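Here the structure comes first, spelled out in C-alpha cells, and everything after it is commentary.
With one protein chain held back, the other chains of the complex are shown just where they sit.
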Amino acid sequence: MSGEKPEGLAGVARTEAFSDGVFAIAITLLILSIQVPTPAGPGMLWAALALQWPAYVAYVLSFGVIGIMWANHHNIFRYIGRANHVFVMLNMALLFWVAFLPFPTAVLAKYLINPAERTTGVVLYGATLTCTALCFNVLWRYAATRRRLLRPDAGQDLVDGVTREYRFGPVFYLAATLVALVNVWVSLAIHGGLAALYVLPTKSRP
Amino acid sequence: MSGEKPEGLAGVARTEAFSDGVFAIAITLLILSIQVPTPAGPGMLWAALALQWPAYVAYVLSFGVIGIMWANHHNIFRYIGRANHVFVMLNMALLFWVAFLPFPTAVLAKYLINPAERTTGVVLYGATLTCTALCFNVLWRYAATRRRLLRPDAGQDLVDGVTREYRFGPVFYLAATLVALVNVWVSLAIHGGLAALYVLPTKSRP
Amino acid sequence: MSGEKPEGLAGVARTEAFSDGVFAIAITLLILSIQVPTPAGPGMLWAALALQWPAYVAYVLSFGVIGIMWANHHNIFRYIGRANHVFVMLNMALLFWVAFLPFPTAVLAKYLINPAERTTGVVLYGATLTCTALCFNVLWRYAATRRRLLRPDAGQDLVDGVTREYRFGPVFYLAATLVALVNVWVSLAIHGGLAALYVLPTKSRP
Partner (left out) sequence: MSGEKPEGLAGVARTEAFSDGVFAIAITLLILSIQVPTPAGPGMLWAALALQWPAYVAYVLSFGVIGIMWANHHNIFRYIGRANHVFVMLNMALLFWVAFLPFPTAVLAKYLINPAERTTGVVLYGATLTCTALCFNVLWRYAATRRRLLRPDAGQDLVDGVTREYRFGPVFYLAATLVALVNVWVSLAIHGGLAALYVLPTKSRP
C-alpha cells in the first residue's frame, strides 16, 4: 500500500477506508434504536412489536439514507485522484453528520407516535439530512472546482453531471424539513421518495 | 487502489469492504443482546448466568448465521468481476437484513424462555433469516444471469453449482419459520442444522 | 484485489480484513462496560469514579488481551499463503470467543468488587480466555501441519518457533482459571502477567 502514498500527497485510499468504516458502523448502529418491547399481557408480544412501527419506519429510512450516502460517496471518490488537508477536513465534516444520524433516528423512533412531539422529531431529522447533503456538496465542489483534486482521466462531462445531480439534494432536504412544520407525513414521504428515486439507475450511475 | 476503478465501472473492492464492515459490526454487536444478570441472592451469580441460557442460544445461532452469510458472501464475490448500480442496491438490501438480525436475536434472547411469547420470537427470527436468504439469492441471480457481472474466468460449472446450492436456502428458512408455529424447538433445530450443514466442506467450497 | 483471488482458492486477504474488523470492534466495544457513575453526594463524582475501579481493571485487561490476540493473529497470518473452508470456519470459531469477551468483561467489571460473586466472574473470564487460546492453537496447527496452508517461503524454523510459543497459551489460561477457584487476585495477576510477558519482544517477533 505504501507505494501508493508518495510523500507530500495524502493518499485517498485511507480516507476512503476510514469513511467506509464510519458509514458501515453508523448504518449498523441504527439497530440499537429499535428496543425489545415488553408485551402488555401474555401472548401480546406480536402486538407490542407492531405498536413500535415508528421505530421500523425510522430504521428503514435511515438505513436507506446512509446506504445512499455511502453509494454517493463511493461514486464521487471514483473521480478523486488525490486528497489534501482541506479535503480530509471537509470529509470529516460529512462523516460528522453521518455518525450523528443515529441520534435523530432514535428521537424519531420514540416520538413519531406522539402528536405533541412528532413535529420536533421530524424537523430535527430533516435538518440533520440537510446538513449532511450540504457537506456532501461542499466536499464535491471543493474537489471538482477547477478540477482541483480530480483524476486526469475523469471526463468533464461526467464530472459536470455529478455536480448537477447533487446540487438539488440540500434544497430538497430543506424543503422536506420545512414541510414538516405543516405536515410530518408529507415530510417523511418526501424523504422516502428521495431515497426511492436514488435506487433507480440513471446515466451517471453505471 | 484507484487504478482498479476505471471510470464508468463501479469497483467491486469498495462494495466488498463496506459489506465486510457491516458483517463484522453486526456479528460483534450481537454480544449486546447478552445482559449482565443480577443474582437472586449471595453466591447465586452462577445460577443467574445459567438461567439466561436462551441468550446464549440466540447468540450462538446468530453468530453462526452471520458468519456463514459472510463466508457465502465472500464465496460468491470471488466470481464477481464488476458491480453496477443495481448490484450495489441489491447488496444493500442484503446488508439491511444482516444489520437487522441483532434485533430478532435480542427478542429471542428475552422471550425464548416465555411459553406465551416464544412462538412470536422464533417466527420473527425465522422470517428475518428467510428475507436474508431471499436477498442473497436475488443478488447472486442478478450477477450470474447471462453472466452479467461475472469474471470472464469464472467456470460456468462452478457458477451453476453455486446457483443450485443457494437455491434452497430461502425454502428451508421459510419451512423452519412455518414449523415454529407448531413447535419452536424443531424450528430452532432446523436453523441449527442448516448452520451445521454449512460448516462441512463441499465440492463448491475449496 | 480480484487478481489475488484465483478461483477455487479462497483468498486470505478478505478473511484477514473481516477478522481485523471483529478485533477492532470488540476492543472498542469494551468501553461500554464502563458506566457513567452517579455520585453519592455533591462533589463526589471523583469518589464515584474511583469506586468503580474493577471496571477499569477489567477494561485494561481485556483491551490488552484482545490487542495481543490481534497482534498474534497478525503474526501467524504472515505465514499463511492460502485459506480453505475449514480454515475460514476455524477462524470464525476464534472470532466467536473474541466477540464474546466483552460479556465476561462486563460481568467482571460489575462483580469483582462483590466477595460472594467474584470467583464466578473470574472463572467465567478465564474460561473464555482458555477457549480463545484453544481456538487459536487449533487454527494455527491446522494451517501449519504438513505445511498445509503455509507460504512456500515461510521458514520451517520460524514456523516451529510459533508452534512452540503458542502451545502453552491454553495451559496457562486454564491454570489461571483453576487458580481463581482458590484466589481470584492470583488468577488476575497471572492474566496480567501473561499479557505483560507478550509485550516484551522475542526472537519470533521482529
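The first chain written gets the first letter, and so on, giving A, B and C; residue counts start at 1 in each chain.
The rule is short, and it goes like this: a residue touches a chain if its C-beta (ideal position, glycine included) is under 8 Å from a C-beta of that chain, and two chains touch if they have at least 3 such contacts.
A quick note: this is a predicted structure, and the numbers were derived from the prediction, not measured.
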item	value
Hidden-chain contact residue, picked from the options C:Ala13, C:Ile113 or C:Leu178	C:Ala13
Hidden partner chain, touching residue among A:Ala26, A:Leu45, A:Ile76 or A:Leu129	A:Ala26
Chain A residues touching the omitted chain (full complex)	1-2, 5, 7-11, 14-15, 17-18, 21-22, 25-26, 29, 32, 84-86, 88-89, 92, 95-96, 99-100, 102-103, 106-107, 110-111, 116-117, 120-121, 124
Chain not shown, touching residues in chain C	4, 12-13, 16-17, 20-21, 23-25, 27-32, 34, 36, 39, 42-43, 45-46, 49, 59-60, 63, 67, 70-71, 74-75, 77-81, 151, 153-155, 158, 199, 201, 205-206
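The rule is short, and it goes like this: only the chains that are shown with their structure count from here on.
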item	value
Arrangement of touching chains [line / ring / star / complete / other]	line
Identifier of the chain whose CA centre is least distant from the whole-structure CA centre	B
Between chain B and chain C, centroid-to-centroid distance (C-alpha), Å	25
Set of chain C residues in contact with two or more other chains	25
